[in-house]
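Excluded from the complex is one protein chain; the other protein chains are retained at their positions.
Moving on, here comes subunit A:
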Amino acid sequence: MIRATLKSLAARKLRLAMSAFAIVLGVAFVAGSYVFTDTIDRTFDDIFGGLSSDVVVRPDLPGETDIFAGFATGTTTTISSDLVDDVADLPGVERADGEIENQSFFVLDTDGDVMTSQGAPGIAVNWHDGPAADGDPVLRLVDGDLPAGPGEVALDDRTFERSGYRIGDEVEFVSTGDEPRLTAELVGVVRFGEGGSLAGASLSVFETRYAQELFVGGDDAYNRISVTAADGASAEEVRDEISAILPDDFEALTGAEVDEETASAIEEGLGFFNTFLLVFAAIALFVGVFLILNTFSILVAQRSQEMALFRALGAGRRQVTRSVLLEALVVGVVGSTLGLLLGLGVAQLLKTVFGAFGLELAGGLVLLPRTVVVAYVVGIVVTMIAAYVPARRASRVPPIAAMRDDVVATESSRRWHLWIGGALTLLGAAAMATGLFADVDDAALMVGAGIFAVFIGVALLAPVLATPVLRVVAGWYPKAFGTVGRLARENALRNPRRTAATASALMIGMALVTAISIIGASANATVDRALDDGVRAQFVVSNAVGQPFSPSIAEAASQVDGVDEVVPVRVSGGVVDGDQTFLQAFDPVAYGRAADLPMVEGSDDLSGGGFLIGEQQAESEGLSVGDTVRLQLPGSDEEIELIGIYGQSPLLSGGVIVSTQTLEDGAVPALDSLLYVIADDGADLATVHEGLDEVTAEIPTVTVQDQEEYKESSRDQVNQLLYLVYALLGLAVLIAVLGIVNTLALSVMERTREVGLLRAVGLSRRQLRRTIRLESIAIAVLGAVLGVALGLIFGVSLQRAIADDGLDQLSVPGGQLIVFVVLAAVIGVLAAVWPARRAAKLDVLRAITTE
């Protein structure tokens, strides 16, 4: 008796462990996302927190947050040294240090490669020893000497260590200035703040006069003033004192205000990343819920005889429900705890990966109480809900069932599944249709919400859909595999609800993968078409690091033999009628020669100022030719007139176009983001390519691409993003695989006697394994087929929804979708390995005589 009890407990333990595993994975993803983003937050807080001086004076930029920094173009407005002196003379001011800062000044290592990782700024500053608000210096010399004049530089210690330079070496730089390439002698090493981490950025320090020459055109001027308050004066008082004497286009802020602004800007940037991770955590959990729900359903079904016996012995319905919920609580707590631990592991892994890519995060992981709470709440609540449904069902098992041999759970709950599933699917479809065809504001949001509803709806409907699909998917089994095939088909079909629930997890993963792959393929197709149809320029010059570059390159490029014309494109942020807006600047007439720019209305001559806008934008903003808007730039604030409206144009998403003069008048630095190069008729393109390569050779980050290369590189970018998303969705698929493993293993346990009988009458171990494998493949392919079908609908709908935002080509990667289904079959084979081995290991005699 004790032996039997122990045995059944051990068997249950395994089953419970399997269901706990689903929770572990879901929670790990949520916890991992939080821990990782908190760790990043902490790193940035460490870097920027408390590093500002008591008060900062800077040019007053329009807009709330510093949108201009986002384009690394900043402003050309500077602060004269006279103003620095005036500020220093104020009674509340102890000292005022003029600061120069440039964010596009990159260090090349000894191999000639740019050292900063993608997107991180290359910062150059002038040396001064003014303290931060906490009294400590922002920069400290840790080795060598301070740069004392022209041609001397100090680097931050992190960059120094990785660069391979030694003190005394000539260091190479590239910049956006008129002199794109520069060398300076390395005379010293400095440390930034306490830890020295710059989160991937590099820091080059110059003597002030030399920095002025490099970055502010040689004027005795600065970008910013760091003010230290005199003893007894508060930062706020000093700020107000300074504000009183400042000219209109400057502002004074306390160091705390600046830090807060920096922090919120970073948080906004990271918030996106956090959201991204959490969306995947939600998907992982969503899939996990199916797994948990399914596992508990099976567990409870298997125990319904035991429960019926309890009921027969006088236990109330509620007691039975409670016992199941209690079990779920225990599993939830254990699963959440392990999930939290695994989440720390995931965060550590991400941190290591980021470190390998140059974005080093200093210090240990950050585990906030909030993370712990969320992990437990999510893990436990999900498990309890997942357990409640089957528990209620179990409590309805009539006591008489205890006497019967095989208990079939009541089918009544299946009906509400269908009703709710049907209703959700219809509602979701309606929302999608509204988003697609009706004229609503948030089309993409509508479609997204609709997709979510359809997801859950179809998952609930899956048991009904499963049978016909399985008849096709597994229908050929008996013909191909004889009895083994028939057994596999019948096993897959015997409990459609279970099969469907198991397949649902994979369905969700597959639907997302399919939708994403359609969006990706469409993005590639859109770029291809845009280039094929609308771009006449043979070459594109751009910067791989995403930084703009000096106009001297455009000038040099136009001198290359065989080049007819160079059309530079600049970008900047700006504030249009109070809204922060992305601006492009070029000469539309010249642009029209490089690419399609069909004018619908008005003129495309921006030489007298004004702006152009796309047809759709004009309509949605209610603008027509002759209307004016207020445009604020760092150094200007004026009404400009809409002089023309353009139609569909490849590579332009319909936004505001101004002249480069307008940007320059607004104190936006004169930097190009992209050049279109048109070759002479009949010129040898290979020779022109070489000539352009020579011109850009000076700056390693700037590259020349012909149309094919440009397509290739934008495809690479799209694909990189896709692979990242695939990798994360891979986790959802992994959970789905575990779900199949779980269900199969539980089914095998449930069918122990059947397995014994089959083995007794001569089914070999190999045939038995094949039976289970085929069943697994049927489940996996069912999930894949439903998933790909849903994904097709979702992907096409999403593409339609955002077609107006530029993604106007639909491309369905058919071959890829077939690969997905084949992969699903492989997944099925893999998922079956363990359950099949378990089944094959069953002792025949014991299996037959088992209870």
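Here is the rule we go by: a contact is a pair of C-beta atoms (placed from the backbone, for glycine too) under 8 Å apart; a residue touches a chain by one contact, two chains touch by 3 or more; residues count from 1.
Keep in mind that, in the parts below, contacts and distances are computed from a predicted model.
J.: Looking at UniProt, which of "ABC transporter ATP-binding protein", "Sarcosine oxidase subunit delta", "FAD-dependent oxidoreductase" or "protein-glutamate methylesterase" names the chain that isn't shown?
T.: "ABC transporter ATP-binding protein"
J.: Touching the left-out chain: which of A:759, A:773 or A:800?
T.: That would be A:759, which touches the missing chain.
J.: One chain isn't shown here. Among A:316, A:364, A:482 or A:730, which residue touches it?
T.: A:482
J.: Can you list, in ascending order, the subunit A residues touching the missing chain?
T.: Residues of subunit A in touch with the missing chain: 406, 482-484, 486-487, 490-491, 493-494, 753-754, 757-765, 767, 844-845, 848.
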